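Just one protein chain is left out here, and the rest sit where they should.
Right, chain A next:
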Amino acid sequence: MRRLAFIVALLVVWGAFGFGINRFLDSRRSNVAQARAVVAPPREKSAFSLPGTIWVSQAGHLYRLHGGQFTDMSLPSATGAWIQPSVAADGRLLVVARSDAYSDIYLVDGATGTLVKQLTNNATRSGHVELNAWSYWPHPTVDGAGVMFDYDGPKVGTFEVHLAVWSGPIGGTLESTRWTTPATYTGGDVSPVPLPGGGVVYASYALDDASQQIVSRIATVANPGASPVYLTAAADDCNAPAVSPDGSQLAVICTSDTQTARLEVIPLVSGVPGQARVLVANCLCASPQWSPDGVSLLYLAPADVSGHFQLWWLASVKATATVAPKLLTTNLDLDATSAPAWAPS
């Protein structure tokens, strides 16, 4: 009897040992594989509180960050993935709803998340998927009455799809005025931001003859159809321009056609670029946004090996003081191609 009990106990111990080895190996899986599941919706408080209200996009949801607290705007997911918010003159938001084949711009109440108006209608009824259109990167015009944005229409029946800068009145047809003529088969002119003094600044993609690569230069045009003036060199490969509220500074992301980026600030005096300053180097920085007072900058970048983008804050961009960026969020997976919007209240 004692021998039988001993054998049963031994079998149990052996089984437990084998199970333990199995679980030990399971625990040795790398964080990178486990990180797939660790993407919490931004419900928790941010690391510290910034003044005003910030809107960010994650996994197609738009979130409002106020007083250090994230709130899901609960925009209808059936409409599409909600990205690229910007604050309109009356405090409401311009937001893109992206579906599989098209995207549209909506006017949204930034406090309640109520849809006020659909400003574009890019879905085709023809059944030909290529006749749908994209609209991206909406920004209010300086007078507040219109929207400046990217649009890939009208269709011409080729393989070519390129984004150009357009503008139109909020109360009328948004695709009224075409501002730029992009280089063909490059992706086009993207991320338009109206300049306070008039005109628009944007990222213009074109083939660089020297490197035979498609690179981006920050360009500006004063009027629709005017010849662009380039503010950065092709070798710098800069995109994602953000203009400070007074129009005196330009924040950009430059990659020099590499797989790392740097956040730079370029002073603008009467539209003429000064010496660029690197604020953050060797990062995967994306989509900068100025604070409403033009003193600090928000941008997106990963904080760990997961590669998920978080909010970072540079308290001051003054040339006299070097400020280390502060991590505002953790464990999020923010849309890096969707710059945060920041309102003063």
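Heads up, the rule we're going with is that a residue touches a chain if its C-beta (ideal position, glycine included) is under 8 Å from a C-beta of that chain, and two chains touch if they have at least 3 such contacts; residues count from 1.
Everything below uses one rule, namely that contacts and distances are computed from a predicted model.
The chain not displayed here is annotated in its UniProt record as "LCP family protein", chosen from "MoxR family ATPase", "Thiamine pyrimidine synthase", "LCP family protein" or "Urea ABC transporter permease subunit UrtC". Listed residues A:A47, A:A111, A:V142 or A:I214: the one in touch with the omitted chain is A:I214. Note that of A:T79, A:S248, A:S306 or A:T330, the residue touching the chain absent from this view is A:S306. Considering the whole complex, the residue from A:W134, A:W166 or A:W179 that touches the absent chain is A:W134. Residue-wise, the contact with the chain that is not shown comes from A:L163, picked out of A:V108, A:L163, A:I218 or A:L231.
Checked against the hidden chain, the listed residues A:A97, A:M148 or A:A286 yield one contact partner: A:A286.
For chain A, the residues in touch with the chain missing from this view are 10, 14-15, 17-22, 25-26, 28-36, 100-103, 129-130, 132, 134, 136, 152, 159-163, 183-188, 190, 203, 205, 207, 212-216, 237, 239-240, 253, 255, 257-261, 284-287, 301-302, 305-309, 333, 335-337.
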